[in-house]
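Before I ask anything, here is the structure I am working with.
One protein chain is absent from this view; the other protein chains keep their places.
Up next, subunit A:
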Amino acid sequence: MTTILPRKDVVIVGLGWTGSILAHELTEEGLDVVAIERGPWRDTAIDFNIGYAQDELRYAIRRDLFLQPTVEAMTMRNNTSQTALPMRDYGSFLPGNGVGGAGVHWNGHTWRFWDSDFRIVDHLNERYGSGRGADLTLQNWGISAEEMESAYDRFEYLAGISGKAGNIKGQIQEGGNPFEDPRSRDYPLPPMQMTYAPTLFAEVTRSMGLHPFPTPSANLSQDYINPLGIAMGQCTMCGFCERFGCANYSKSSAQTTILPVLMKKKNFEVRTNSEVLHLDLDVSKKHARGVTYIDTSGQEFFQPADLVLLCAYGLHNVRLMMLSGIGQIYDPNTGEGTVGRNYCYQTNSGAQVFFDDKNFNPFIAAGALGQTVDDYNGDAFDHGPLDFVGGAGINCIPTNGRPIQTRPTPPGTPRWGSQWKQATVKAYKATLGFSSQGSSYPARGNYLDLDPTYTDRFGRPLLRITFDFPDNDIRMSAWVTAKMEEIAKSFGGRQYNISPRRKGWDSVPYQSTHNTGGAIMGADPNTSAVNKYLQSWDVPNVFVVGASAFAHNAGKNPTGTVGALAYFSADAIRQQYLRNPGQPLVSA
């Protein structure tokens, strides 16, 4: 039996970065807000206790903080000719679980996407004439970098991002990223103090005529008090960021930037260990009445609400839309349908340089402590003579020197035994790695839908991912990786090793938790699931917030844009939607 609960103004599904931002903004508006979170409550002192937070076995290998496939699995295949099978374990990507979501265990790279991303089709047509990327399903996002500027600024100041501006109001700033779009002001904190490897990377790439700059980091370079009045501490460079909660209040997350204020509000409440099963639509299918969720005892509840915000991980947002009958599921054969469309990922490659005479002290590290070169990212370079679109940021960000997983060895080293031991001893301190974070562009055959065979513990179909790296992206990555090889050679090490990206996405080895798209934003309801305010075209009292809205993925980590979109959407709800609730903010 389902218990019907008292109505709320707003129900939020998932209390990670976006849920927390929206909850804070809408409670400021005076609305009565409840967040329903599938995972547990997580708090710095208790859950990321300094005495055990840095446990590589527990958190990095056994993945204590992540979503487990027993709770929700997904099926995968590379193309429609295959039969998708469930992933027995999460490997290629690792969705978060619990309060704070994936924002608990991220590294902290905090980027702005470019105007040439948001207006990608227009931009390519303007620069190269029509026809570029014809084998892709690129779409404009329906917004511009100028529109997004203040939203990015707010997220960066919320999170105390440490970096160096490259372009303030059109003035190029020495030492910043010269390729970025104009920003209104510098980052709230200066860049982190560099360790040796990124320092050397910057020297080498600069000598090659490239433009290295400090990676914008959510690991704080200094103590900081954010606009909500919440204090954060200086990062100690312990090297336990990705896959870990921060014990030092030094890595931005919902816990360290929003929750202390949000949780004290009388008009906010979170229900943890409660999984939303679906949204409930009325008979018109154009209005959501609320959500149905189930707690760990198996008790079902119906939470009525005027406004429903899907703020779960992007993939879960898409699945919940499909399970709730919101919008039409994308069909790759016809190209019709919007939900599940333009699923993208990240096209990465790596390089390692082995030295004899250097000591990089790799254990002095932080998730986003490093240097980036954007000369080959996005459309920063001329694609005229090239057979691809897109690009990659090249990053030297030695995130950690943790003992189990940091075992670099040069090619030709045995995989075990005394020679392997000798090689790891030699290479541990004397290896420099850098990598490309490559764009992932949408292709007609890459999409999300519901699996026809496999179901979860409640009998609901699993999400099915059909994905392989498009040929365009493989060509892009090969070209960028060749540039990386030139850089690797220039270091003058004893030996180097290149790991290119190859066709055939494999869901087992970890690659990136940057799954984007599936409920993309845009200006046309025939090709996008949500409008530029992330409001569902089909059910206007539902907003779908997160990387699910990305019309493609750029050569950058998504969190900065996810946070900015949350603010952009919150502003639209506060300033426009609430004046005329239930109505579309953009007429189709």
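Here, contacts are C-beta pairs under 8 Å (C-beta built on N, C-alpha and C of every residue); 3 or more make two chains touch, one makes a residue touch a chain; residues count from 1.
Everything that follows uses one rule, which is that contacts and distances are computed from a predicted model.
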item: Protein that the absent chain corresponds to, by UniProt name, given "Urea ABC transporter permease subunit UrtB", "Acetolactate synthase small subunit", "Cytochrome c, mono-and diheme variants" or "NADH-quinone oxidoreductase subunit M"; value: "Cytochrome c, mono-and diheme variants"
item: Of A:260, A:401 or A:445, the residue in touch with the unshown chain; value: A:260
item: Option touching the unshown chain, where A:66, A:113, A:157 or A:249 are the choices; value: A:249
item: Residue among A:159, A:238, A:294 or A:339 that touches the chain left out of view; value: A:238
item: Omitted-chain contact residue, chosen from A:228, A:425 or A:508; value: A:228
item: Per the touch definition above, residue among A:1, A:45, A:134 or A:283 touching the missing chain; value: A:45
item: Touch residues of subunit A, complete complex, unshown partner; value: 43-46, 49-52, 223, 225, 228-234, 236, 238, 247-249, 260-261, 264
